[in-house]
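As you look at this complex, bear in mind that one protein chain is not there, while each of the others sits in place.
The chains carry the letters A and B, assigned in the order they are written, with residues numbered from 1 in each.
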Amino acid sequence: MAIVDPSVTGAALTPDVAARGARWARIRRRLVVGVPAAVVGLLLLVCYLGPLVLPLPAPVGGSVLETRLPPGTPGHLLGTDVNGNDVLSRLVYGGRSSLTVAIAVNVIGVVLGGLVGALSGYLGGRADTIIMRALDVLIAFPSLVLTIAIAQILGPSLPNTVLALSAFAVPAIARIARSATLRVTTMPFVQAARLAGSPWWRVLLRHIAPNIVPQMLNFALLGMGIVIVTEGALSFLGLGIPAPAPSWGNMIFEGQQSLSAVPLLVLWPSLALLVTVLAFNMLGENLRDEMSGR
Amino acid sequence: MAVIAGTATAGERQGLLGRLAESPLARLVLRRVLVAIPLLLAVSILTFVLLELIPGDPAQVAAGLDATPEEVENVRRSLGLDRPAPERYLGWLGGFVTGDLGVSNVSRRGVVTMLGERLPVTLELVVLAFVVSLLIAIPAALLAARKPGGIADRAIMVVSMTLLAVPNYVMALLLVLVFAVALRSLPAIGFVPIGEDPVGNLRSVTLPVLALAVPLACFYARFLRGDLVEQMNSADYVETARAKGVGPWRVLWQHAFRNSSFGLLTLVGLNVGGLIGGTVIIEQIFAMPGLGLMMLNGVGSLDVAVVQACVFIFAATAVLANLVVDMMYAVLDPRIRYGHR
Partner (left out) sequence: MTATASTGTGPGVRRAARDDVVLSVRDLRVLFSRGGSTVHAVTGLSYELRAGRMLAIIGESGSGKSVGVRALMGLLPPSARVTGSATLAGTELVGLDETTMRGLRGRDIAMVFQDPTRSLNPTMSVGAQITEAIRTQRRTTRHEAEERAVELLKLVRLPAAERRVHEYPHQLSGGMRQRVMIAIALASNPKVLIADEATTALDVTTQAQIMELLVDLQDRLGTAVVLISHDLGLAASYADDVLVMYAGRAVEKAGTSTLFRHVRMPYTKALLGAIPQLGTPAHSMLTVIGGHPPDLAAIPRGCPFRPRCPRATDACVETPPLVEHEPAHAYACWHPVGDGEALAPRSEEER
C-alpha cells in the first residue's frame, strides 16, 4: 500500500465507527446480564405467584381417567402424566419446590458457611486447622452419598431435603469464604483495624464481610444451578420431595418409566431445569465479569 | 554434538531419579499419605454413624421382609449385629486393616469378591469418561481460542454453556432417548464384560460414558478457552513467539497450551470426586453393575460393610487424585523440577 492520504483514513476511523462500536458494546453488556436476570425473575414470578394467579388445576390427585393426555387438550395446556395430573401445573408447583430448596440451601450456605469459613480464616492457628480438617472430611466424603444418607436418615420432605443439601453446600462455601478471608486479612486496612483494638466480631462484620460477600454471592449464584440439579437427583432417586408432591427431579424420574412411550414427560421438566440452571449460570458468570471489569 | 547431547540427557535422567528419591517429591507424597490416614479414618467413622442413624433394621432387611421374628434374631446374631456399635465398628476396622473387608449382610458374599466384580466396571466408566472428556475439551478449546469472538468460538461457548446446564441424569435420559429409543443403535441398559465381547462392551458403555464425559468436557473447554485467550492476549512469551514468525496454531499449542495445562490439570484433579460421584446415578440409570450402584443399594439395605468399602474407595480416590495432581505439577513444571537458581 503506498502512502495513503492520512486525512482520508483518519476520518474513516473517527467518531462514527468508533462510537457505534462503543454503543454496541454497552448494549451487549446490558443484555448479557439483563436477559438471564429477566428469565430468573420470570421464573420466580411464575412459580411463586403463578398458583395464586393462574387457573391451574391441582398438581396431585388426578383422575385415572385422564392419564397421558397430549398437550393442547383443553384444560391441560401441556397434557397430563401417567397419574392423570396436569403437567403444567406440576411444573409450576414443582418449580416452586425446587426453587425454594435451592434458595434456602444457598442462604444457609452463605450465612453458615460464610461465617464458619470467615471465622476459620480470620482466627487462624489451631481453630483454623481443626475446622479445616473437619471440612476436609466432609468434602472428601462422596457428596451425593452424604446427601443421600442424610436424606434417608431424616426422611423425604422439603425441609429435610434442604438440610441434606446444606450438608454439602456449607463446607464448599466455607472453603471459599476461608480463602477469601485469608486474602483479605493480610490487607493493610484489616491489620490497621486489629491494631486499633477492634474486637474480632467488628473486624469481621465491618471489614472482612463486605470484601468477601461479592465472591460468595457469585459462588452462590453459580451454586443455584448445582443445588437445583442435585435436588433433582435426590428426588430422582426418591429421596427428595416425596411423591406425589411434584418436583422437577421426581417428574423426570416418573417420566423415565414411560420414556419410550411418552418422552415429553421427561422433556418438560428437563427443559425447565435446563432453562433455570442456564439462567442462573449466565447471571452468575456475567455479573462476575461485569463486577470485575472483565 | 550428538555425544554431548546424549550425555546430557542420560545425566539428566539419572539426576531426576536421584532427586526423586530424597526429593521434596517423596516428602510430599509421604506427608500427604500421613494426612490422608486420619482423614479416611474420620470418613469411615462418619459413614458408620450415618448408617446407624438411618431408620431401619439391617437384620430385618437381611432376613427378608417376610421373615419371622426368630429368623430375624438368628440373622442378627449371625451377622454380629447384636453387638454394641463401637464394637462393631472396631471389628470392621480391625478386619479392614488386615484386608478382610467383611461380608454383605444381604448376599453374604465377601465384600472383596464383590469389589472384584464391580470395581472394573466403574473403573472402565471413569477412565473412559476422563479420557473422552479431555479428548473433546482440548480440541474444542483450541479451536475456540484460535479466533476469539469468531464463529467457532461463539458456537462452542454457547453449546458448552447450554450442555453444562444439563444435569448428568437428564443428559443420560436424553442420550437414551436419542440413541436407544429413536435410533436403536445403542443399548439403554446393561453391561457387557470386556472379556465376553469387546465390541459389545464398548457399545454398552458408550452412553453412560458420554453422560459422564459431556458435562465435564464443557466445563474444561470453557476454562481452557478462557485461559488460552488470556495468554494469547497478554503473555509476553506469546509475543516473542509471534515475533519469531511462529504460526498461530503452533503458538497456541506449544506456548499457550503448555502453560495452560497446569491450570487444567488442577481442575481435572479437583473434579475427580465429582466424576466418581456421577457414577452413582449414572450406574443406576444404565443398570451398570459397578461400585456406585453397589453403594446405593448398600445404603438402601443398610449393608454396612458394603457401604464402608465403597465410600472408602471413593474418598481415597479423591485424595489420591489431588496427590497425583500435585505430583504431576512437580514433574511437568520445569521450574519445580529443576529448582530455582
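Keep in mind that, in the parts below, a contact is a pair of C-beta atoms (placed from the backbone, for glycine too) under 8 Å apart; a residue touches a chain by one contact, two chains touch by 3 or more.
Please read all numbers here as calculations on a predicted model, not as lab measurements.
Chemist: From the list B:55, B:69, B:99 or B:245, pick the residue that touches the absent chain.
Modeler: Hidden-chain contact among the options goes to B:245.
Chemist: Residues on subunit B that touch the omitted chain in the whole complex?
Modeler: Spelled out for subunit B, the touching residues are 1-2, 4-5, 8-9, 12, 233, 235-237, 239-247, 250, 254-255, 258-259, 332-335, 338, 340-341.
In this text, only the chains that are shown with their structure count from here on.
Chemist: State, to the nearest whole Å, the distance from the C-alpha centre of subunit A to the C-alpha centre of subunit B.
Modeler: Those two chain centres are 24 Å apart.
Chemist: For subunit A, which residues count as touching subunit B in their complex?
Modeler: 133, 136-146, 148-150, 152-153, 155, 225, 229, 232-233, 236-237, 252, 256, 259-260, 263, 266, 270, 273-275, 277-278, 281-282
Chemist: Would you pull the subunit B residues touching subunit A in the complex into a rising list?
Modeler: Result: residues 38-40, 42-43, 46-47, 50-51, 53-55, 161-162, 164-167, 169-170, 173-174, 176-177, 181, 273-274, 276-277, 280-281, 284-285, 295-296, 299-300, 311, 314-315, 318-319 of subunit B touch subunit A.
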